[in-house]
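Before any comments, here is the structure.
Partial complex: the chains shown occupy the same locations as in the complete assembly.
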């Protein structure tokens, strides 16, 4: 019933091409909890906001996929919480697509506050259609991302 | 640009028929904030949960309206916060439909913890169709609620 916690590796080298992007958010008051730090569910929401901004940046906004009948659900998610984040802090979210997307693809994330690494995580995705069936990524997606591996 | 804050009146008498219902929730940790009390946005979410449970109780669950192309958006909402609510408290949500629904209808709410009144509020609604047009309440809704005014 249990499964291995995913392990992030920061291995990158001269030969490893990837797609990476940064986005900053500011911690909302509603995102804090009675421990006076950020509630741990918000990291997933920030990961998503960063994915969305990456798609905006690539000029393939997510709503266009939905309008064409494509959805990109989350298949799995994992997070390691390294330091607490606090109200009104500006956090930097880094997203990386290390491997050229196939039917399944994975994003890695870091959340930082200045020099402090707050959390790191990853999410796995696939494209599905309106019948909830897994489908190949649409061509517009492949075109937008594959140049990062050329 | 501003508008009057809605004022709840607890006037009820022998001659005033209404539909009322109670639902209890328990305060989640994620619903607290750094003030170590419930964040003020959750009251709207509890009002909605109570509306949904009222419809479940009336055997007209909300998802059936959506499946038939009817939606019940919120037109306005107002809340008075009287006392803070805390983590792990069981709160009682009371909902009242004082007037037999017409095209627009209004719910009044109270949120209580034991003998303490935590908040009171109200929301206004109408039915719309998929084209976002205001429509008359569907017959199944009228049938389910109008007996409370007979």
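All chains are identified by letter, namely A and B, in their written order; residue positions are counted from 1 within each chain.
Just so it is clear, a contact is a pair of C-beta atoms (placed from the backbone, for glycine too) under 8 Å apart; a residue touches a chain by one contact, two chains touch by 3 or more.
No experiment lies behind these values; they were computed from the predicted model shown.
Q: Please state how many copies of the single repeated sequence make up the complete complex in this structure file, given that 2 appear here.
A: Oligomeric count for the entire complex in this file: 4 copies.
One rule holds in what follows: only the chains that are shown with their structure count from here on.
Q: Please tell me the distance, in whole Å, between the geometric centres of chain A and chain B computed from their C-alpha atoms.
A: Those two chain centres are 36 Å apart.
Q: Flag every residue of chain B that touches chain A in the complex, lowest number first.
A: Of all residues in chain B, those touching chain A are 29-30, 32-34, 36-37, 39, 41, 87.
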